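Missing here: one protein chain of the complex. Every other protein chain is in place.
Entry: chain A
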Amino acid sequence: MTDEKPDDLTQPDDGTFFEQSDRRLFLKQSLAVAGLTLSPLSFLKTAEPDADEAPFGNAEKVSFNLSINGKKHRLSTDPRTTLLDLLREQLGLTGTKKGCDFGQCGACTVHVDGQRVLACLSFAVMQNGRKITTIEGLAKGDRLHPMQEAFIKHDGFQCGYCTPGQLMSAVSCVREGRANSEADIQEYMSGNLCRCGAYPNIVKAILDVKTGGQNA
């Protein structure tokens, strides 16, 4: 889990980052590991979700409609449920990843009405009536999306955890007309972090799709 959490973030502009909170998380995780060697019980305890972050209180469920990867859904959730948690926990669409859960890493990038957004920073109820595309909806059956092909061709990943978010963002980057040069891609893909450092190959893959004239 620690490997999946970017720890070298400076401050994204929407203001979601803070060194201290990351450090705190790191401490918690280190404690959890230390606890394991001392006492399995204390490990279990620290491994529980942080009380600060767990929902509490009674919220009335709210009903709403979403189209996800072309399929219509009638849903009912606690309004605190983020779009990310709805996809992963309620609908089993675990291709969309939870990296930081605070809008800093881009692992949860999905398309809403064709635009890339962060699923972790949106309550699911707010998306009522919208069309969501997740990584599961990018390929056409067995035929991979050209961007997926290009990521394979250029080896645009190592561990693969950030890849669904990178792909969703990359497809948008081309659609937005922001993939005209390496510098352009670096700038407009900056919301997607890759701890393995696959950036050069990700950039190559996107440029290949763009210059190959393939439809993103």
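Definition applied: contacts are C-beta pairs under 8 Å (C-beta built on N, C-alpha and C of every residue); 3 or more make two chains touch, one makes a residue touch a chain; residues count from 1.
The working rule: contacts and distances are computed from a predicted model.
**Q** Quick one: find the hidden chain's UniProt protein name among "Xanthine dehydrogenase family protein subunit M", "Tripartite tricarboxylate transporter permease", "Ligase-associated DNA damage response DEXH box helicase" or "DNA polymerase".
**A** Its UniProt record gives the name "Xanthine dehydrogenase family protein subunit M".
**Q** Have a look at A:96, A:134 or A:169 and name the one touching the chain we're not showing.
**A** Of the candidates A:96, A:134 or A:169, A:169 is in touch with the missing chain.
**Q** Using the document's contact rule, name the residues of chain A that touch the chain not shown here.
**A** 10-16, 18-21, 24, 52-60, 62, 78-80, 82, 101-103, 106, 109, 115-118, 121-123, 125-126, 128, 169, 172-173, 176, 178, 186-192
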